[in-house]
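Removed: one protein chain of the complex. Kept in place: all other protein chains.
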């Protein structure tokens, strides 16, 4: 039976081809180069080459791109037998999501004469939206088929764009690095999906839900790239000049402070004082998440470091004490601990953003107020009300994520998408041709899979 | 005997030192900083710092650099026992080729008063030429000594520069991302070399010509870096402003569409519906190759996605059906399947470029025509004739590659370069000090090598 339902021979090609052909048609009908990309448009204005937005944002875009494909992809290779799927499914759903996000974000963020205009900023935004889907992927890692993941991406990207539209366009909130739109949304969406897909008998695959020595090193590649490039992530779409500069700097110090907090807490919460790779791989990044909203504001290095420090502490405590509770009491099997890396630090970041916005003053921002808080600069709203907008945005994001995750979780649960059986979770060989560990070991692995399948058939 | 012929104790140092000393002398005689690098020159013009080409191209250069050294290097680590050689020989021949390419390209692309002028653009071009050599390396991976590879690089770089000169300077073709000059040339050159170096008894090393679990993960590092940075590759030397912007964007969407096609086709062509790492590692990149010529043109995102989609399909089909035929019928043992990743997608890219050029109109390009098709803008040729130029360029490239590869293959076959015996192909330990897999396993490997050598002596 397993054979039939998880066999991707027809299902995956059909889904991939239908999705891609629809994307191509929609791009043909709806999408155009923006005025900095189109040959005629760009040359019809008399602008110098160095004014093209490409030179302000492309290096940041490439850093974000590395975070999405290497960062998220390798971070999830920590599982001993799920490296192909971690990197490979990450690759697949990201390649789909960035195309779909271009359309959804373009649709909600303003059409120009019935057309979606794209350029380097829309590419960054598409990667951002993709990041949100990959966060949710982390919560269900090892327990879903590639088709389920594509289905999740399809709906999550759509809801992401709706939520982003409400926050940035309707509510006038600021969230350049996405503490709310990306991290909080992606994490809680994924957690609810994980709840809906709860597997009471997952302990049948428990022996595979852990790392081996080299898989932890591969995961560190992901961690370090995420850590290094987070300043680029948070600053990629902020205003030119001091804003990008300041955001990168704030994030840099937030992450550094977070790292020391993480090491300290990891040793402190271990009964034998030994550092835990799970904490280092994940909690050390919480400082980037938590600086996502306020990073572009006049948070000061001092403020950034406090935020990072708190984020690291919260995140390790979450891994140590909250994750077991989520699993046992709330039946949320959060494979990568996204609640600790993206969920709680995302909420922290949203709160920090609300407070920092509420205390903004022209004494501090001067002529830069128009870039960071245009509505405050124009006198449309008070700074304190900008803080309220930010707080409301967090509530909206949580609501959208929880409701969206619930619905999408039930869609993903439909028994036609080829989900793996409980005995074969966290196992590459169900969807991949897998070679042996070294010469002669191949048969061993095949045996494991076959015996697991046999076991299932007998049960 | 093996000992004597493959021993690199004297051969490799002599070759490395002679080549490097010749390079140093030629650089001393021929090479100068260009006017944006030279202190006196730069300051004798009254230009602002931000106009220095460094700031337009250096970030792209570094991305290309990563593709050459990490991308190609790690992509080839998929073999279970050839990781040192894959990354290490890639490193060696690239370090040589980029110096030699600086001279050869400088010689053909215009001397200034008897001197070759260099700057960031020539560094990118040198890396591009190096990429072509590394593509050929993929075809002969595991079957050649480092000296053979240096000999190949020496001649291939030279022929690359000649072909590039014919295409870009004599024929007036456009090929910014090198679908023809880099990919088609490198692939068919390498395939002919592989044909000349055909080994009828290669099945003696067959057990080593496959991956293990972790080697496939290392290879994915190469794949993902190539995939992420391909937009920088194709846009690195296009004109400033909208051209770089547009090329990066086109490549981004071509690759995304290619990835979905690859996953679909990989599952579809597998008898059990399981994804094949070989396809994911290679075919998902074909969209970048195929956008190499037309990427800078007004291909539109729609056109780019169609190109990428077709490239992915063609590439997987090539791996599945064409590679076995090449090996059995044509006696081409293409280790990395460069025909599927660089050969066919390169030809596709050349054709797409010819067609896109032929339909170019000032309605679409406006004032940007001068950047993309200067000869069309100046009225020297019609757009349709620019298309013809592009098509002729493809034919020239194929001719140069086939003829060049044939000659260079026979040179490489001379029995003085220390090629490995059939029994020790795809094996690091013939040229490298290799530690064990883990404590105590070292002796096992040594045993394998020794018994293989003994076998050869007895035969």
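When the chains are written out, they are named A and B in that same order, and each has its own residue count from 1.
Rule of thumb we're sticking to: a contact is a pair of C-beta atoms (placed from the backbone, for glycine too) under 8 Å apart; a residue touches a chain by one contact, two chains touch by 3 or more.
These numbers come from a predicted model, not from an experiment.
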Exercise for the section: Check each of A:113, A:200 or A:367 against the chain that is not shown and name the one that touches it. Expected result: A:367
Completion exercise
Checked against the full complex, the residue among A:84, A:108 or A:252 that touches the missing chain is A:252
Handout entry: Hidden partner chain, residues of subunit A it touches
Key = 50-51, 55-56, 59, 63, 80, 207, 210-214, 216-217, 220-221, 224-225, 227-229, 231-232, 240-246, 248-249, 252-253, 255-257, 259-261, 263-265, 267-268, 270-277, 280, 284, 298, 300-302, 305-306, 309, 363-369, 371-372, 437
Completion exercise
Absent-chain interface residues of subunit B come out as 7-17, 19-20, 23-24, 27-28, 31-33, 36-44, 49-50, 52-55, 58-59, 62, 65-66, 69-70, 73-74, 77, 83-84, 87-88, 91-92, 95-96, 98-99, 118-120, 123, 146, 214, 218, 221, 429, 431-439
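Quick note on the criterion: only the chains that are shown with their structure count from here on.
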Problem - Centre-of-Cα separation between subunit B and subunit A, whole angstrom - result: 33
